[in-house]
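In this view, the complex is presented without one of its protein chains, the others remaining in place.
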Amino acid sequence: MKITIKAFASVKDLCGFSEREFELPEHATADDAVRRVERECAGGSAGIESLLLAVNEEYCRGDRVLAENDILALFPPVSGG
Amino acid sequence: MKITIKAFASVKDLCGFSEREFELPEHATADDAVRRVERECAGGSAGIESLLLAVNEEYCRGDRVLAENDILALFPPVSGG
Amino acid sequence: MKTIRLQNDPIDCAALIAATGTVEDGAVLTFIGTPRRDSAGRPVEHLFYEAYEEMAQKEMDKIADEALSSWPITDCLIIHRTGRVDPGQMSILIAVSAHHRDEGFAALRFIIDTVKKTVPIWKKEVYADGSEWVSDRV
Partner (left out) sequence: MKTIRLQNDPIDCAALIAATGTVEDGAVLTFIGTPRRDSAGRPVEHLFYEAYEEMAQKEMDKIADEALSSWPITDCLIIHRTGRVDPGQMSILIAVSAHHRDEGFAALRFIIDTVKKTVPIWKKEVYADGSEWVSDRV
């Protein structure tokens, strides 16, 4: 299935993209997607440690099962204000 | 001795003056001055019940002994803000 | 740094806030008091603030000094109107600036609570058919 991954701030810098489509197996979780990004784009897991996740603009946990066309966002702890 | 009494807000309305000089005996207290104002200007004690007192722009208690040229202020609980 | 003032003119909130330690600090907290349009159902046309000016200035100074020495705030502003104030206008503006918001909140809270307890200023509500001094505090 096809999902879109968005990356922000330091995670974007680390991954080298702000938005990209990925093809994942059915029933893949958010964690599966993160491992895929780490392997393909971030050269290993270091640096994406305190990662926050959101699916379709709502916070979620790593065990969230993804669906076709989901938008998964990866970002560091927020620092607005 | 001569002192000046200032009155504010509802106390001013009750006493009929905003500033007036009074001649008081030596060692008179703020309370003595209040009783004098009540008798002479406010027609008795009713109405000046939750009165606040200040001498020379500093809060004080009723037993404060007054001195020549003191400025005694009489006013109701404050309601600024 | 502090700015303490009684004034008859309207409060220029924007200019005052802009001058309140915005360059050095992380947080500016403000309290703005505005007269209510009605008092227990009775429409208020405007308010009139009477102050014991010399003493009010001194008391506001004391409050600012105590706030500045009790919390690590870098700037403190207290502006209070006197005379006629219409609904929709500000009667009081308090601003503090602080590196950290905890301290800013605590100081601001202390200042407004203490102003309402100790500063000799009195508010009269003026209605279409009369007026009344306000005595009970919020």
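As written, the chains take the letters A, B and C, and residue 1 is the first residue of each chain.
Keep in mind that, in the parts below, contacts are C-beta pairs under 8 Å (C-beta built on N, C-alpha and C of every residue); 3 or more make two chains touch, one makes a residue touch a chain.
Since the structure is predicted, the reported quantities are computational estimates derived from the model, not experimental observations.
The shown chains contacted by the absent chain are A, C, with contact judged over the whole complex. Interface note: of C:Ala27, C:Ala51, C:Ala67 or C:Ala107, the residue touching the hidden chain in the full complex is C:Ala27.
In the full complex, the hidden chain is touched by subunit C at residues 12-14, 17-18, 22-37, 87-90, 99-101, 105, 109, 112, 138. Residues of subunit A that touch the chain left out of view are 6, 8-10, 13, 52, 54, 57-59, 73, 75-81.
Just so it is clear, only the chains that are shown with their structure count from here on.
One finds 49 Å separating the Cα centroids of subunit A and subunit C.
Taking each chain's centre as the average of its CA atoms, subunit B and subunit C sit 27 Å apart. Annotation for subunit C: no residues touch 2 or more other chains. Counting partner chains per residue, subunit B shows two or more touched chains at no residue at all.
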